[in-house]
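Could you have a look at this structure, given as structure tokens, before my questions?
Note that one protein chain is taken out, while the other chains of the complex remain in position.
Letters A and B mark the chains as written, and numbering starts fresh at 1 in each.
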Amino acid sequence: MSRTFIRGERTVKVYAMSRTNGNYSGTISRRHVMKLSGVAGAAALAGCTGGESSSGEMTANSDGVFDVTLTGATNEGVPSNMHLNPMATQNYDWVAGNHVFERFAAYNFETGEFEMAGLSDWSFEDDTVTLTLRDDLKWDTGDDVTADDVITQFKLMEKTEATLWDFTDSVEQGADDKTVVLTLSQSTNPEIIKHTLANSDLRIHGYQPVYNEFLDQDAAAVQQFEWEEDVHGNGPFTFDSKSNQAWTLTRNEHFHNAEEVKFSTYELLNRQDNNALQQGLMGGELDVVSSLFVPPSVVEGLPESVEEVTLPANWGYGVIFNHDHEDFGKRKVRQAIAHVINRQQVADNAGPRTKNPAPKVTGISPADQEMWLGDTYDSFESYGPDATQSEEATALLQEAGYEKSGGTWQDSDGNALGGSYMTPAGWSDWTTATNTVVDQLNAFGFDFEINSIPTSDFYSAYTESEFAIGAFYWMPGGARSAFPYFPLRWQLNNPDIGGGHNFEETEYTIPAMEGSGEMTINPFEEIRTVATTQDEAQVTETIQRVAWHSNQNLPLLGLVEKQDQSWLTSDGWDIPSADDDARGVKWPSHWLPKQGKLNPSEQ
Amino acid sequence: MVNYYVRRTARVFATVFMVASLTFGLIRLLPGGPYTLLRTRLLRQGVPAAEVDARIANLQNIRPDAPLWEQYIDYMFALAQGNLGMSISLNEPVVAILAKSAPWTVFVVLVSTILVFVIGITLGALQAYWEGSRFDKVFSGISISLMSVPFYVIAVLALYVFAYQWGWFPTAGTIGRGVEPALSVPFVLSALEHSILPIFSYTIGAIGGQALAMRGNSIQILGNDYVQVAHLRGLSDRRIATRYVARNAILPMYTGFLLLLGFRLGGTVILEQIFSYTGLGYYLISALNTNDYPLMMGTFLVITVALVLGVYVADLTYSKIDPRISAGGSDEAY
Partner (left out) sequence: MKPTESESVDWRSGSTEAPDLTTRERLREIYDEQIRTPLFVAWADWRTRFGFLILAGYLLMAIVAVLGLWRDPSTNQAPRYLMAFENMQYPLGTTASGVDLAALIIHSTPDILLMITAGAVWATVVAVGIGTVAGYKGGRVDDVLMSFSDFVMAIPGLPLVIILAVTFSPENPILLGIVINISYWAGLGRSLRSQVLTIRENDYVEASRTMGVSTPKIIQKDVIPNLMPYITVNFVFAARYVMFASVGLYFLGVLPYSTQNWGVTLNFAYNSGALFSWSAAHWLLAPMVAIMGLSLGLILLGQGLDRVFNPRVRTRMTGKSESTADTDDEDTVTEVL
């Protein structure tokens, strides 16, 4: 295959290549030519690619495909150590895998709707789900992707205990070899099934010649399988090669939307950390990055051509309590803490552009709170999102039996109210948030000390319940979290730390949603009913009740929500405009090429 | 004399053995199991928690947890056969990973240390020769200033300016993309190209110290009588410089050289992170982050063995250069 000139490559190399090869083909952009004359050095220093159109003369071959490379990045690990088996426990590079394998469907954060991808349709009956694969969905060998492939994959997923099997009893082929029928173990809420199928890490990868042999082995066998050779996928790009430095993927002509993909190569450079990725964007070495946190000061310095796409992360910084703790197990103490913390300030310190405080404190994504809470929205407690509500907090603490003496809150034994506040050492924006939160709490009279733990240890401290209070995310993230069932339930049993926050599964008495008086609710039971209810109105009501419980009882205190930042470039590439809904699917660098919306600019 | 060599060689083996045992013990002390980071990663990737637990449980079944002493004996035996175990995080034999990465680290450290020495000595000697002159003062000043700047600061700045902003050098990696790791001209060129910035950052800060030390030594020696006598005898400047001054001035710096080698081998953990240079230091840190015991032990051990071998070689050659040593006297080169 012809040698493509990778954007950002060293000038000498480009020059030498052209001389030895003899075919100084027109694939070198004007930008490279300028670099050769050393002028770009000064221009790059000024940090601009401004003005000059950088796509030079590019000639498409007969299919209308340009011999151009889109350069992205992966920070999963050194590519030569990684592989492409999505079911493996370790070393699967999802950034590469998402290009090689198509997904079933996708959730669009802009529209709030699901979009079909590998499926052409899905339908939900009481106890069956029918999935129809696209007619033109093929492996890169040219063979069709059949229901058998998918069934093989699902059977393997049963071995590995994938969540799909939480509600599925059996799978079989439907009317033809493009239809798969799932028989449910009980009536299930279609939203849950849709989110499970549309989860971005669920890929159609059951290539039978490779995966059939695992059907009669242990789960461990397929989870240890490292697929590095003879990799066959059905996505827009196929695996070509990988080295220490990068993955090289080439255009898959059998992809169902191949006519819309107009460039030949996708490279994923191996970049370790955020700084390297940020510098890559600044210097033009990287065209796209799937997801990268870029602090505001750096965003200002990025070239004009770099486009940012922000999507809700449904994840963010919050406070986790150990409900067995004598102080933080008390609702009033938790509520007092919520009143004291000024969420807006935390957001402004930790990432003013990409973090926003949740308007109401509960287990629903901030962007969707109004929609789901409807009329009840106003009665939800906001705990002063942009202020420190000292009066309310003081009243609550006094009611709980604490007194403030000498500027510090103490309990009846004279012990200061506070302790060790855990926080993970690895994320700098979280460290800033923690510093802000602890400063605010200490200014009010608590007595906290920050205990920063390495990320590898961080989870175990929570899992073992060896903590009093600390920083943790308050929603599990992912498209799933757009459906409140998932985050609300997650806040209660917190499977990520095995329930280490000790929130007991029992009935709780909290103020009533309307008027005065009280209500009792077992949030665990109620949220479970959502899984099996198909009536939308009932689902909404249950969600509101459980959300109300979350708001009053604070199993987890949600403070700010993060926006994921995804990066594209318009320097040499056509990208959709800011109001195009196609930008709403995670991740744009994966989704847009498939729709034909990320292609080289023609002249 | 033979006795000395034999004893010295036996020492090497003894040291390696002890270090291997120490490494084994040390790494067992590390907190957190080997899968905590994997878990974090999978969760962030979007895999539901229950599934994550199931996956990891399966992985653990493959590795039986034998009692500690048994693991130690197994480890030492395997080590004697050259088997460093299997990396948990990368699923490859540790020896394979290290074989690929060790040459790069050794290359960078060796080249940069030799450069530091050569340039430092030359500079120091010149400064001593023109002592008190402008040249001397200016370079002393420069040396001192450079010594205040840690190498990683220089590395970060160099990377930013020369690689990202001006694009003169590659931003990461040991060789270029698509270059075949065979002994060919493009390979060598690419390898050189990628190693220039690391070597530069590692070298430039350290030159100052060596230059000043050499200068000090040389000045002392130049003040000695036997140098005056040689001069009076009519020996050429050049002969005096090499046979008398240089030799005597450099000898004491040997200790420094060996210590330097040690510190620099260790310092690669920082240097390679900055440049994403996949050498031993890089893998040590990534093994540390994933709590990958076998890889960590292997890398640590290899770095140590490299140091031990380096010191051993230096010891042997030192005894050749300094006749006082081979006369018996004190055992060691120092």
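Quick note on the criterion: contacts are C-beta pairs under 8 Å (C-beta built on N, C-alpha and C of every residue); 3 or more make two chains touch, one makes a residue touch a chain.
Given the structure is predicted, the values throughout are model-derived calculations rather than measurements.
**Q** For the chain that's been dropped from view, list the shown partners it touches.
**A** A, B
**Q** Write down which of B:A125, B:I204 or B:I221 is the residue touching the left-out chain.
**A** If we include the chain that is not displayed, B:I221 is the one touching it.
**Q** Among A:A416, A:I450 or A:I510, which one touches the chain that has been omitted from the display?
**A** Answer from the full complex: A:I450 touches the omitted chain.
**Q** Among B:Y5, B:F77 or B:F263, which one is in touch with the chain left out?
**A** B:F263
**Q** Applying the definition given at the start, please give the residues of chain A touching the unseen chain.
**A** Residues of chain A in contact with the hidden chain: 274-275, 278-279, 282, 294-298, 300-301, 345, 348-350, 425-426, 428, 431-432, 435-436, 439-440, 443, 449-454.
**Q** For chain B, which residues lie in contact with the unshown chain of the complex?
**A** 11, 14-15, 18-19, 22, 26-27, 29-31, 131-132, 144-145, 147-153, 156, 160, 205-206, 208-210, 212-213, 216-217, 219-226, 248, 251-253, 255-256, 258-260, 262-263, 265-267, 269-270, 273, 281, 284-285, 288, 296, 299-300, 303-304, 307-308, 311, 324, 330-332, 334
Criterion: only the chains that are shown with their structure count from here on.
**Q** With chain centres defined as C-alpha means, what is the inter-centre distance between chain A and chain B in Å?
**A** Chain A and chain B have C-alpha centres separated by 40 Å.
**Q** Per the contact definition, I'd like the list of chain A residues that touch chain B in the complex.
**A** 6, 8, 10-11, 13, 35, 40-41, 44-45, 77-78, 81, 89-91, 94, 160-163, 166, 199-201, 218-220, 223-224, 226, 243-246, 248, 267, 269-272, 276, 279-280, 282-283, 285, 454-460, 476-478, 495-496, 498
**Q** Quick one: which bits of chain B touch chain A in the complex? Just the residue numbers, please.
**A** 31-33, 36-40, 42-51, 53-56, 58-59, 61-62, 89-92, 159-160, 164-178, 193, 273, 276, 278, 286, 289-291
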